[in-house]
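Structure in structure tokens, see below.
All protein chains but one are shown in place.
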Amino acid sequence: MKLRLLIPLVATAALLGLLFLGLGQNSRDLPSPLVGKPAPPFALEALEDAEVILTEQDFIGEVALVNVWATWCSTCRSEKPLLMELARGGIPIHAFNYRDERDAALRYLSVSDNPYRTIAYDPVGDAGIDWGVYATPETYVLDAEGVIRYKRIGPLTRQLLLDEVLPLIERLRAETPRAERRARQAKRIAPS
Amino acid sequence: MMSRLLILPLAWLLPTGLAMALAIGQPLEFSSEAQRRQYDSLVRELRCTVCQSETIHESNAELAADMRRRVYDMTLAGHDADAIVDFMVQRYGDYVRYRPPLQANTLLLWASPALLLLGGGVVWWRVVAGRRGGVGRAEFTAAERAMLDRLRQGEDAGRPQ
Partner (left out) sequence: MVAELGNFALVLALCLALAQSVLPLLGARLGDARLMRSARSLAAGQFVFLSLSLAVLAWAFVAGDFTVRYVAGHSSLEQPLIYRLTAVWGGHEGSLLLWVFLLGAWGAAVAGFSQSLPREMLARVLAVLGMVGVGFIAFTLFTSNPFERIVPGPGEGRGMNPLLQDPGMILHPPLLYMGYVGTAVVFAFAMAALLGGRLDPAWARWSRPWTTLAWVFLTLGIAVGAWWAYYELGWGGWWFWDPVENASFLPWLTATALLHSLAVTEKRGGFKVWTLLLAIVTFALTVLGAFIVRSGVITSVHAFATDPERGVFLLGLLTLTLFGSLTVYAWRAPRVGLGGGFAWCSRESLLLANNVLLTVACVAVFIGTLYPLALDALGLGKISVGPPYFDAVFAPLMLPLLLLVGLGPAVAWKQANPGEAFRQLRWVLLISVVAGGLWPLSLGAWHPLTALSLMLACWIVLTALLDIRKRLGSARQPLVARLRKAMRPSFLGMHLAHGGLALVVVAIAMVNTYEVERDVRLAPGQSASAAGYDFTLQRMERIRGPNWEADQAVVEVAREGRPVARLTPQRRYYDTHAEMPMNQASLDRAPTRDVYVSLGERLDGGAWSFRLYYKPYMAWMWCGGLLLALGGLLAAGDKRYRLAASRAARLMPGPATGQPREVASR
């Protein structure tokens, strides 16, 4: 009899504990199963020039960030200064201009800083689906082999950069032998 | 339900403001009835990952529209339902499936109704077996019966059976 009455008490305690854990959960941690997988292929026009077709190969070659942004996204605008700092610090940033209008995007970039090295124009979110984009802004870290190593849904923050992104980039860079990186850079620069 | 209507999605998750209206776009053409059925059932089982509890069928969020279009394209291209679900799961995780797959971490979920029913059946049987002996036993103690009799004086003539 005693035991039978204890069971509800224990079950209740377990439930409450679970709910408490649930409260402490970081709700922004959306699943990103692409981490650890190669960058998904795509073929899109470059934002600046509709004649140029960009593919995932244009994002691959060295440790880099891929940022998903749009002009209608105010959070993207507020995270751009951080991206500028990263770009000035020598970290290549590629981008998807997501569900945007080409003119608006070009105008926006012409009157403000442009942290992006390559911008693929994705007006209908095609590559967005392939890359598992939830919403803007999102930021991926690619290693030199083009494998996605990190994904952030939502805006980057300085704290996040210091705690997670920059140490990861350091580590990934160390993984890639310097010489090999140089060679790739040379190859990339040569045709252009 | 109303409470469902109350919750607004995150502003940063949604492109052009809040997309609350119903998703009704261009009617879709399919090359076969089977394809239409596959599309209809898939869009009702995939979750709009940025919405509050909506399938991509209902949601008017742009991401849901993109996902619908991808489901449509893949269906037309001849991919079967499993392949399309796999494609989505690879990009958005199991979170995108409203029908959770049967795997290690959902074993308990899928097994629980059967286990519960079994447990309930055992409880029913044991209780009934335990009480069967007491069919002759009075349901109330003498004091309770006296009290009930007094209570019943207030009722009209027709006794409950």
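Read from first to last, the chains carry the letters A and B; within each, the first residue is number 1.
Just so we're on the same page, a contact is a pair of C-beta atoms (placed from the backbone, for glycine too) under 8 Å apart; a residue touches a chain by one contact, two chains touch by 3 or more.
Treat the numbers as computed from the prediction; the structure is a model and nothing was measured.
Student: In the full assembly, spell out which visible chains the left-out chain is touching.
Tutor: Within the full complex, the chain left out of view touches A, B.
Student: Of the residues in chain A, which ones touch the absent chain?
Tutor: Missing-chain contacts on chain A: residues 1, 5-6, 8-9, 12, 15-16, 18-23, 25, 27, 29-31.
Student: Going by the touch rule given at the top, which residues of chain B touch the chain that is not shown?
Tutor: 1-10, 13, 16-28, 44-45, 47, 49-50, 52-53, 55, 57-58, 93-100, 105-106, 108-109, 112-113, 116-117, 119-121, 123-124, 127-128, 131-141, 143-144, 147-148, 150-151, 153-156, 158, 160-161
Keep this in mind: only the chains that are shown with their structure count from here on.
Student: Rounded to a whole Å, what is the gap between the Cα centroids of chain A and chain B?
Tutor: 33
Student: If you look only at chain B, which of its residues touch chain A in the complex?
Tutor: Going through chain B, the ones touching chain A are 12-16, 49-50, 62-63, 66-67, 69-70, 89-95.
Student: Would you pull the chain A residues touching chain B in the complex into a rising list?
Tutor: Its residues touching chain B are 30-34, 37, 40, 70, 72-73, 75, 99, 124-126, 128-137, 154-155.
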